[in-house]
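With one protein chain withheld, the remaining protein chains of the complex are depicted in position.
Moving on to subunit A:
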Amino acid sequence: MKPGRRLQDTVPAWLEAHRDAARRSLQRRLQAPVLSLISIAVLGFILALPAYLWVLLDNARALSAHVDHDPRIALYLDGVEAATVADLERHLETDARVERWIWIDADEALARYREGLADPGLLDWLDENPLPDVVDVVPATADPETVAALREALAATVPGATVVSDDDWVRQLNSLHQLGLRILSVVGALLGLGALLILALATASELRERREEIAISRISGATHRFLRRPSLYGGVMTGLGGGIFAGILLLIGIGLSRAPLEQAAAAFDLELGLSLPGATHLLALLLAGLLLGWLGARLGSGHALRDAP
């Protein structure tokens, strides 16, 4: 404890020191507004790109969830033995995942088919009925995973049968979505790394401008923590600014691409809207900016101060 300083002064003094560091950092930024804005803009663009891709992906997934369909599983029992068919019937009776099921007899199916033809005599050319018996299963739930599990269970019961479920395209869409997320996280990580390096460089060059002040401060007993404090505040400010800018860019981007996207979707008979990201997602964007800003400043200042005497 230095003479003239009391214990109860230490916490307010610490707060004051932080406020000073923040104020000084803000002043520094206001003195070079163009440079500061460029940092914010760069971070904003870097954050906005993956955020925009994410919104597109999220909406694409919503598309598959919105589609109104009762999933069906069809079993084509071509050349399946009678014993196996009995197994299948027992399974269909007991499996809770099955809502109901219809047995379409091959002869019955052929008869119905014949009715639909303009010239039923055509089918007389056939020696035997080419149609297999078909079991049409309606699952109790539309949940893709349950449906897939049921489909596998049925396929296991009748090894010879061809099993087709009409939610195949949903699962394809889902796996495409997973792929999209994977690509997005790689792109996002690379862009984040780039942003981190840019912010670290900006911080290091800012500290290089302050090097005489830093040298004098070191001689006067300043710690590295004290010296990098304004830079960390600067990083947080840039990060927040970048996050806000990214949010604005994202909203503008969605606003601009909404109408053309809906038109394109309509051409494919799809009802696809582009919904705006919620407050949570915008907040996440802000936090991502803040974290990148802080981390970049921490890296840059750590590097720049490493050689400070």
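As a convention for this text, a contact is a pair of C-beta atoms (placed from the backbone, for glycine too) under 8 Å apart; a residue touches a chain by one contact, two chains touch by 3 or more; residues count from 1.
We take it that contacts and distances are computed from a predicted model.
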Per UniProt, the name of the complex member that is left out, chosen from "Xanthine dehydrogenase", "Sulfur carrier protein ThiS (Thiamine biosynthesis)", "Cell division ATP-binding protein FtsE" or "2Fe-2S ferredoxin-type domain-containing protein": "Cell division ATP-binding protein FtsE"
Residue touching the undisplayed chain, where the options are A:Ala222, A:Ile244, A:Leu261 or A:Leu291: A:Ala222
Candidates A:Glu16, A:Glu99, A:Glu152 or A:Asp166 - the one touching the absent chain: A:Glu16
Residues from subunit A at the interface with the omitted partner, ascending: 2-5, 9-10, 12-14, 16-17, 20, 212-213, 215-223, 226, 309
